[in-house]
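The complex is shown incomplete by one protein chain, all other protein chains being positioned as in the whole.
Chains: A and B, in written order; residue numbering restarts at 1 for each.
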Amino acid sequence: MIGGDYVPSNYIPVVIFIVIATLFPIVTLLVAKLVRPSTPEPDKLGPYECGIDPQMESRGRYTVRYYIIAILFVIFDVETIFLFPWAVQFKVLGLFGLIEMLVFLGILIVGYVWVYKKGALEWV
Amino acid sequence: MPLPFIVITLIKAIVVLIVLMTVAAYLVWFERKIVARIQNRWGPTRVGPFGLLQPLADAIKLLTKEDFTPAGVFRVPYLLAPALSLTVALLAFAVIPFGPGFQIADLNIGLLFILAISSMGVYGIVLAGWASNSKYSLLGGLRSSAQMISYELAISLSVVGVLLLGGSLSLREIVSAQSGVWGLVPRWNVFPQLVGFFCFFIAAIAETNRLPFDLPEAETELVAGYHTEYSSMKFAMFFIAEYTNMVTASCMATILFFGGWHGPVPSFLPAPLQAVVPLFWFSLKVVLFLFVYVWIRGTLPRFRYDQLMSFGWKFLVPLALINLVVTSFVIALRA
Partner (left out) sequence: MNEYFTPGDFLVLKPVILLVLFGMGVMLTDLLLEKHNKYFNAVTALVGVGFASVAMWMIQSQMNRDGAGVYEAFRGAIVLDSFSIFFTWIFLISTAITIIISIRYLEIEEENHGEHYAIILFATAGMILLATGMDLITLFVSLELMVISIYILTGFLKRDRRSNEAALKYLLLGAFSSGILAYGMSLLYGISNSTNLVEIQSKLAQRPAGDPLVMMAVVTLAAGLFFKIGAVPFHQWLPDVYEGAPHPTTAFMSVGPKAAAFALFLRIFMVPLGPVRDQWLPLLIGVSIATMTLGNLAAISQSNIKRLLGYSAISHVGYLMLGLVSGNDTGLKGISIYLLVYAFMNLGAFTVIVAMRRRDLIGDEIDDMAGLMYKSPTAAVLMVIFLLSLAGIPPTAGFLGKYFIFLSLLETGHYTLAVIAVLYVAVALYYYFRIVSVMFMREPIDKELPSMSPGIRVALGVTAAMTLIIGIYPNPFIEFANRTVLAVMR
């Protein structure tokens, strides 16, 4: 059990690194702000459209397939997350672990076959 | 927590950061040179000998360019996106072991940390695509997120094979488990996990948005993809992030599949020099992977987007799954 005064000391360097890595882009942007010129012009405000004035709204509708991919990703990514602790403890769990995971994978593979055959992975 | 420890960590972190920036900058030079030679050109030659000062010149140029924000962007995410991309790209190096003891933090879940951090890279790209008020950016951001999450799956699945062999999520322990030899060949994971390595490396190329999977920024159709509307230092940040991710992916391939700092041959150097040997092997392997990256870029044409998605979902994911099942069976049978 983790006691009340437990300090995850391994993570302190990570925290330090996170602070530095966060500061790095901020400092760089600030330095760049000091150095660079600024000559604002109305023409510079338009989005890039090969020199033509943009037509229609730029954040328009897009294909639903991106959503399908996102949903599938959630399902299969959760699956792999379950695989990680299993894989690390595989030699301890032995045959029991193997069978349990085969059942788990079997259910997901049925889902995969179904998704495949239903054409959810087609992109045209 | 003792103060010296914090100071040492601080120094370590800054050193790693500086080395990383240099590597990323020179990776651009390296890439330009090699691609140029592949295409029978010279590449950068003007700035310094062999164009060696070219990265410096690029940096100065990007730093002093005007930075304008187009009208209609969502300001906060627009500003946040490049910073997030870069920060997240750098974070992975908090746990990567460059050699025995050359590591900022030895987490017992190092691999999980890297996977978690690298999957956060999608945020930067999605935010950039959505925040900048441009059709190209939006399409690039969407494509990129779909691509990255698809291939992230293949990466996670192919890594499970290594975990089965190594039995630990700590990167240091994964490397330690690969010391020694089987007869003539070193005990690297790549030999039992050739299929896993194949999946991993291909998915890693896609994950870093590199050719032949650079659909998110396919310049012939999407101008520059998600960073079309970015200029000056913000653009540079996306750029550095991409190259840093390449280095990360190479480091990961080295650690997980190629024995990390273990050399293929024993070294007979005198003791003081012996400490440098692991670093040498590690860097050599990383550079080799980076070379393969550039080589692939110089050789292969770009995929079509539907090909890219079906390759990931219909080929790599099942292949990684089969590899995983077979590996677990073999290990269970031998035990």
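By our rule, a contact is a pair of C-beta atoms (placed from the backbone, for glycine too) under 8 Å apart; a residue touches a chain by one contact, two chains touch by 3 or more.
Just so we're clear, the structure is a prediction, and the values are computed from it rather than from any experiment.
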Chains in view that touch the one left out, judged over the entire complex: A
Sole residue of A:15, A:81 or A:113 that reaches the chain not shown, by the stated touch rule: A:113
Absent chain, residues of chain A that touch it: 93-96, 107, 110, 113-114, 117-118
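Criterion: only the chains that are shown with their structure count from here on.
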Computed distance of Cα centres, chain B from chain A, in Å: 15
Residues of chain B touching chain A in the complex: 1, 5-6, 9-10, 12-14, 17, 63-68, 70-72, 82-83, 86-87, 90-91, 93-95, 104-108, 112-113, 130, 132-139, 142, 145-146, 149-150, 152-153, 156-157, 160, 163-164, 167-169, 223, 228-229, 232-234, 237, 305-306, 309-310, 313-314, 317-318, 321, 324-325, 328-329, 331-332, 335
Touching residues on chain A, where the partner in the complex is chain B: 7, 9-14, 16-18, 20-22, 24-26, 28-29, 31-33, 35-40, 44-50, 54, 58-60, 62, 65-66, 69-70, 72-73, 76-77, 80-81, 83-84, 87-91, 94-95, 98, 101-102, 105, 109, 112, 116, 121-124
